[in-house]
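For this view, one protein chain was removed and the others were kept in their places.
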């Protein structure tokens, strides 16, 4: 089914360059930790709940440890050591956090026997959490077996974004009934910069609903109901992104979310989060996703909202190759790689649709086993909703003609509001029409040999290789600082959350990473 | 560019069968005349204007002749004989009509010298009219040379239908400016059953504007203005259809209309006009169109509004072959054959878009030199205007992917109202997007050998041949009576306008036909 | 709950979408004019999200916003079906038993309207939406006059066929053609026949307002998506049962 006549040697070279450009970042991630990584460990070990101000006990506990002895040892050793000293069982970890918050617990880094004991209890406690994740994965497998997967590719992915979980739920169920295979609950605009995960069911988000463990659970339960009704397992998506990326991944694993937005650079570029913080958080979160059987969705589509989709098409390819490398390194399998790309070429550009086909096919053929995530037009959507629905139709068509795996359904009101109930219905009708009427058209789509589409795809691949060569020489961190991706310049010593990063001390201990890497 | 792998022997056989099925109808047309054919002759010979009740003098004159001596001799001989007897010059033919209406002229069929003289003057007078048509054709050629043809295929064809020529004009000009290459002024619902052509500029049509010589002239002048402004010759279309088909063709030739809706069976099926009346009128009107350099548009699309577009697809093919035969017989060249077909498959049918592509390509490959007229979805359009605009987009795409010649632009409000100004603008934007973004996609559209599209096209061709064999055996008139086309049953001895048909007497004389056939 | 509001994405948000053209060129004043109209329609706040000039002197607008109006579903006036839906079997049985002759129905599309698909869907055996048309009913005698029937022709046919009911279709509505034609038709029947001899007058078509029957002088109006079964049930209810 190779339609582009790509040179396999060039493709290998591109992958090898991505590996070489990515490896230093992996080394960085392996030698650093962050407050959120540590909080994620504590969540796996069983700390739950929040103080009366809504600050989670994991935050209080990590903060207490950091205040006293810093982050560089990891929190597991000092925490389990303190637990032992307090004479509490591992199931009372939350109680320890409360005591620590009250200032009644002291922390130190144990050595010798105390360390060995703490390590052992810590590993055991964390393993309980990881087993919970494993059970959720098995449960998902069972439910998929029982209810079945969507009949068609691409899977149909829809967002809800009311800000209120109790409005989101009926809208998500209506969408599922109308054909959605995947529901994503968009997060409130502010959440990614919060250095804690809010608690409880929530009703007050802006342009999105807070991601909380309770909201995850409520929505997953609602979609389980829909799955039963529809005899089709409806997947749930949220974001492992922002300052709490590792914790989000953990909560997703614990609440059986099925996909997570999880990009190696999105937070850096679009949330101005510190690059090192992001890469460290990213590696941990991906290890959790790998274990939880969660499909990640990367965010290359976003670059094309700030950069031009024709001029910068190759930056998408480069980023996909990097995301692939980081994902494999963290243990994710190809079927878990929802690499992102988007239909964002200015519709006024001559042959824009054929250019989109070329770009979409290039991704398809570079990553034949990944369930590519195909994102709809956003930047060139205007208040002209009639035109908007038309563009979305051509986006859907490109998706089916090029065999995309996950189709994020575009809304005619993209430039106006977060989607209305009716927008979603109209959008799904659009998808149903296109997939129904032209679902087999890919059979008759044969890019002319040496023609416009093949030439364009090969050109983008060539530009991607040139760029990768440059990145490999300059380092990826420097490339990010230079504005290579999405024209956003993000130097490694700037951005939010840097304070929450520490280089491992020699005695750094993280039972979760150990367990995840042992598998 | 043959994409369907049609068997040339089958194609030839289909054409031969159409010839054999059509010939008896041509023989019928050659041996009959109608009141409208005769009125057309008088129009060419210079009769203009109407009585105070709005009944054209051509009608009064033909009626007077018919009352006295019947229709079977044609009106030219008796009229020019009477003119001579009244001592009037040929330029005073209208005066004669007025006298005849007042009852002060007697008519007979001259013989001998009187007949020879009448024939000569009649021929000369009619030739003046035909020369006027020739001049208009030359003028069109000049203007096209000066302003240019549209840059792209398909030509973009838009309708205006306010009922008021003075609202139509600015709307047509706005449409031309927004990209229309062809403007069609839809006629008032009642007009096709009027056995006369209304006179003067008009403002009171229902769902369309009366076709009158003055309205033709006003709109043509307005579009000449637009052509000058836009540096692109904007074509004008109306209807040579209904009871006055021959006169409409004549007026179109005299006022430099560029295309005319002119089908061999539309009036029979959808206006319940007598089949023989229609076939006679049709042959004359096509001879005029041939002379005037007018492109005809046939009406096969209409069948698919009453019959199913999949089940009855082959009836469209059969009708196209018949229309082609009748057109060639009447002297039309291939470039003048805007054979009709339509995107009318129920969008809920699986692979409906690929079926549309198969049907559209079949027409394209059967008639490679004809500027096929591709009609938009109407029957399956609903009040859901958002969905409507999407369907129209896929219609436009099928048009460009299969190389259609004339694209009648679909409107999102198809199921609601005759088009609003804004509907037209939205529709043109749709066309511009599709042609701009995917105008070259046909290069990459290669129906899989032996696949869905090729199979479907060959199946339709096969069904068409089977039906043509049946028609050849039963006669075309019988087939029409049986409801073969559009499930409308129309026996040859029923329907409107039969009274206005006569079999030629031996001395039948028609100077226009003689001149047109001499060429 | 009888009071509702339009729903965008949150209960009670009142959001609607509106589009229209104003016959003025596009500039700030035109945008203000568009917002003025939206305000008069009760949109507050109204967001002008799209404006595009067409030709010289027209601008198309798309507006989104919240309407302040409340909808009271208790105050809705609808022509509810006030007769039971019967199967073809039941219709036939009732006609046979109570009327003891076939019920005569004359159908046509009058005026210059040539849209027969709708009336044929009701009358022809083929029917629509999986229901057979009235011709399929053994006890109904159907005369379908087709399209472009003049009112005098229709009245004559009704008399000739001793029509119990006359079914008229009107699809073209531009300049209220359907209303004019319907009024002309009902007046002609009133003129031609005394009240007790007059057939039941039924009109149908996709753009009728079903509540206008009285105003138009007919007994019943059927709109978009009517099925033959509904019509047959209505005829039996009016002509056989009451």
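Going by the order they are written in, the chains are A, B and C; count residues from 1 in each one.
Quick note on the criterion: a residue touches a chain if its C-beta (ideal position, glycine included) is under 8 Å from a C-beta of that chain, and two chains touch if they have at least 3 such contacts.
Because the structure is a prediction, the values reported are computed rather than measured.
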**Asked** Of the chains that are displayed, which are in contact with the missing one across the whole complex?
**Response** A, B, C
**Fill in**
Given C:42, C:146 or C:217, the residue that touches the chain left out of view is C:42
**Asked** Which one touches the absent chain: C:15, C:177 or C:239?
**Response** C:15
**Request:** Over the whole complex, note the residues of chain C touching the chain we left out.
**Result:** 4-8, 11, 15-24, 28-33, 35-37, 40-42, 45, 47, 58, 67, 69, 71-73, 75-80, 207, 209
**Message:** Suppose we count only contacts with the excluded chain; which residues of chain B make the list?
**Reply:** 161-162, 164, 167, 171, 382-385, 413, 415-421
**Prompt:** Which residues does chain A use to touch the chain missing from this display?
**Reply:** 163, 170, 173-174, 177-178, 188-190, 193, 206-207, 270-272, 305-306, 415, 417-418, 420-422, 425-426
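Note that in this section only the chains that are shown with their structure count from here on.
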**Message:** Looking only at C-beta pairs that count as contacts, which pair of chains has more of them, A-C or B-C?
**Reply:** B-C
**Asked** Which whole number of Å gives the spacing of the CA centres of chain A and chain B?
**Response** 60
**Fill in**
Chain centres from averaged Cα atoms put chain A and chain C apart, in whole Å, by 52
**Asked** From the C-alpha centre of chain B to that of chain C, how far is it in Å?
**Response** 33
**Fill in**
Expected list for chain B, residues touching two or more other chains, is 426
**Multi-chain contact sites of chain C, meaning residues that touch two or more partners** = 52
